[in-house]
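Here the complex is missing a single protein chain, while all its other protein chains stay put.
Order of writing sets the chain letters: A, B and C. Residues in each chain are counted from 1.
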Amino acid sequence: MGESVTRPHVLALDAMLGRSFPVLDDGFVRLVDYMGDDAAIVQAARVSYGAGTKRVHKDRGLIRYLMRHSHTTPFEMCEIKLHVRVPMDTWRQWIRHRTASVNEYSTRYSVAIDMAQHTPPDQWRIQAMRNRQGSSGNLSTDLGDRLSVAESALHSTARRVYKARLAVGVAREQARKDLPLSTYTEAYWKINLHNLLHFLSLRMDEAAQQEIRAYATIIGEEIVAKWVPLVWEAFLDYRLRAVRLSRIEVEIIKTLQVNPEEACSLAATMPVREREELETTLHALGLKGCHD
Amino acid sequence: MGESVTRPHVLALDAMLGRSFPVLDDGFVRLVDYMGDDAAIVQAARVSYGAGTKRVHKDRGLIRYLMRHSHTTPFEMCEIKLHVRVPMDTWRQWIRHRTASVNEYSTRYSVAIDMAQHTPPDQWRIQAMRNRQGSSGNLSTDLGDRLSVAESALHSTARRVYKARLAVGVAREQARKDLPLSTYTEAYWKINLHNLLHFLSLRMDEAAQQEIRAYATIIGEEIVAKWVPLVWEAFLDYRLRAVRLSRIEVEIIKTLQVNPEEACSLAATMPVREREELETTLHALGLKGCHD
Amino acid sequence: MGESVTRPHVLALDAMLGRSFPVLDDGFVRLVDYMGDDAAIVQAARVSYGAGTKRVHKDRGLIRYLMRHSHTTPFEMCEIKLHVRVPMDTWRQWIRHRTASVNEYSTRYSVAIDMAQHTPPDQWRIQAMRNRQGSSGNLSTDLGDRLSVAESALHSTARRVYKARLAVGVAREQARKDLPLSTYTEAYWKINLHNLLHFLSLRMDEAAQQEIRAYATIIGEEIVAKWVPLVWEAFLDYRLRAVRLSRIEVEIIKTLQVNPEEACSLAATMPVREREELETTLHALGLKGCHD
Partner (left out) sequence: MGESVTRPHVLALDAMLGRSFPVLDDGFVRLVDYMGDDAAIVQAARVSYGAGTKRVHKDRGLIRYLMRHSHTTPFEMCEIKLHVRVPMDTWRQWIRHRTASVNEYSTRYSVAIDMAQHTPPDQWRIQAMRNRQGSSGNLSTDLGDRLSVAESALHSTARRVYKARLAVGVAREQARKDLPLSTYTEAYWKINLHNLLHFLSLRMDEAAQQEIRAYATIIGEEIVAKWVPLVWEAFLDYRLRAVRLSRIEVEIIKTLQVNPEEACSLAATMPVREREELETTLHALGLKGCHD
């Protein structure tokens, strides 16, 4: 374990320190500090596996092995600290990830940030019918125009009420109570790589809301991909772009090869939603489904 | 370790299951489920200490010993689950406690709760001068009247905008973006007793914002006090009503007994804020300070 | 949200309270307390999803949906407390799961448990060649006899040394320092269902060491399966018996259907270990591999 006597560092990240990546209309992600690199993960894994494994695995192979077999502790050996600016509405989702360290801008101590997220006329999204929590396509710009105008008016009103309260001496902690959820906040957010990958796997997913997905994608593709390139590749291969087959899906695929009719009878016993997801999976694998 | 073969239960809690304690104008705390009691803590402590301690400590003494010496793990053996209704503004503080399990009402899936926290004219608080994050006293009712009227108008406007968005088909996840922070949300909140006591020690404190303090006080005094009465007593004695003396405060108190002048010279070297807090502490202990 | 006003309970679990399931030669798992059931998970999920989902999902469907899409927070709403007796060697692995609450028997306070795990002559396992951390098959009973005799002798010697130290007044905390790792310890272990499922997915796996697998299997099959049967079924389907396909495995399977030769060229570019695991996966799916 003869590490060098300087801290591990990554040139691409050093060059990125302090730089802001813009997100949404007034948000950003900014790299403040980091600790570790691909090699730090390998180093930690090898203390577990001992000298014996040194010969067997090269770094890339070892990292892929760890990711594939969910040996996640070595990924905790890397840490990153970001400064982010995010609408409170998005922050409400973000903060649900409990494994990070957080210091958020306090509107008890200070006057709230004078900025709320605005929606351009062409970006009002339509409620999805099937997926009750999602959206699907955008409203017409005509309609969007009216919505955006009403949004601006509401922002102005809310801000005016807030300022009027402060002006007559209302405590900041109370004056803020009716700020819109779209108001921007800022925070330092520090998290280890294992927990960050979990965050990214959920928040880069297409089921995630568009706003937080925008942040997650920047963090993943602009920062993590350059920080720990071997980990990022393995993450895409085994997590983000992987497909999970359930016990019955395995059974059906197996049966499909020898007795398609029986396989389809088996599929017919599945609840509707599971059957639909099976069709999607079969399609992704280039296998003929039961409705083709 | 011959526990009885039914689950530990507490009559006072069983009688409270499903009952709502009102908080603020439209919030509540409701007991959904719990696990363990005072005896469960003693039981867990005794597996650690072994049979040897059985004779030494009676239950109350053991629980007080655990609390006094920060042997906190046995308190994790009790668990409680609450259903709460809270303004989002308060929830933003609440959710910072990362050691709980949470399922919150989703305004992606469902239309937001049609209720925001209202402030009566006599309850607008004045910004504290000294404590930058606090409040101190209330504004006049005259002024309060005007503020409450403006608050209602803002709530109506915001709600109208929200409904108009939904009416034209905007996705719920986006339509909600300008709801005021005062909008109520609901959640199931499950936490172990150790972490709950930590929450209570911070949120029942006078430095906590009045709104969350109202919730914490209900949880502490109406529920925890009846659930685990021995723990609650020890918590008040050794945590909530305890006083912590710093290294230099110990030194000064010691010196005060033999050489008051020297003690005051020592105090004079402290930074202003620390000196002020020293005076408060001396006062609480009935000791003569340097300015008396 | 009109829950009944008694705590949720599960008859099969109530009947099991206080009962010990033997594991290894002198270990056990014993149910001490639990909180919640299948319905508690559904209840928590519905507060998230709101009334809207009530009509869509029945309980079983909803639980399967949560498991399939890794919506894990509702599973945290159930909690279980076990009393276990485990060799310290196994406990060293067990305790690596950081999300549980633990009170372990203390050999500082009390004399160590006078029992170490013994290995019968026919259960000495052979070092696996391929899997550096595993075992594969058993040694001959002849050899095993000699090993078991030597093991007993070592246990006696170690215990004699321990007792001799205590007899002359050595502090328990120091006297214990040379007890064998096979010495039994006991603990109360409390964990929520989400974290327990994670524990089980790792420790029921065939890569887990046989000893801890024995404990995990008892906990899973004897307790969890009866406590939350719908969750258990979903866990088997989507976690324990599921198969994960990496990005390139998806690509290869897809290509196999239309151009087997090209698929095999693609497979040939993979590192040896990944290619071997691909063959295993294809075999599990009943698909023809490149070496068949």
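Heads up, the rule we're going with is that a contact is a pair of C-beta atoms (placed from the backbone, for glycine too) under 8 Å apart; a residue touches a chain by one contact, two chains touch by 3 or more.
Since this is a predicted model, take the numbers as computed values, not measurements.
Of the chains displayed, those contacted by the omitted chain across the entire assembly are A, B, C. The hidden chain makes contact, of the residues C:Arg19, C:Lys58 or C:Lys177, with C:Lys177.
Annotation for subunit C: contacts to the undisplayed chain at residues 87-89, 92, 95-96, 98-99, 102, 106, 108-109, 116-117, 119, 124-128, 132-136, 139, 143, 147, 150-151, 154-155, 157-158, 161, 164-166, 168-174, 176-182, 209.
Along subunit B, the points of touch with the absent chain fall at residues 49, 52-53, 56, 61, 64-65, 68-70, 132-133, 202, 207, 236-238, 241-248, 250, 253-258, 271, 273-274, 277, 284-287. One chain is missing from the display, and on subunit A it is touched by residues 1, 3-9, 14, 17-18, 32-36, 40, 43-45, 47-53, 73-74, 76-77, 79, 81, 83, 101-106, 109-111, 186-188, 190, 192.
Quick note on the criterion: only the chains that are shown with their structure count from here on.
Centre-to-centre spacing of subunit B and subunit C amounts to 36 Å, using the average Cα coordinate of each chain.
Between subunit A and subunit C the centroid-to-centroid distance comes to 29 Å (mean Cα coordinates, whole Å). Measuring from the averaged C-alpha position of subunit A to that of subunit B gives a distance of 31 Å. Looking at subunit B, one finds that residues 102, 106, 109 touch two or more other chains.
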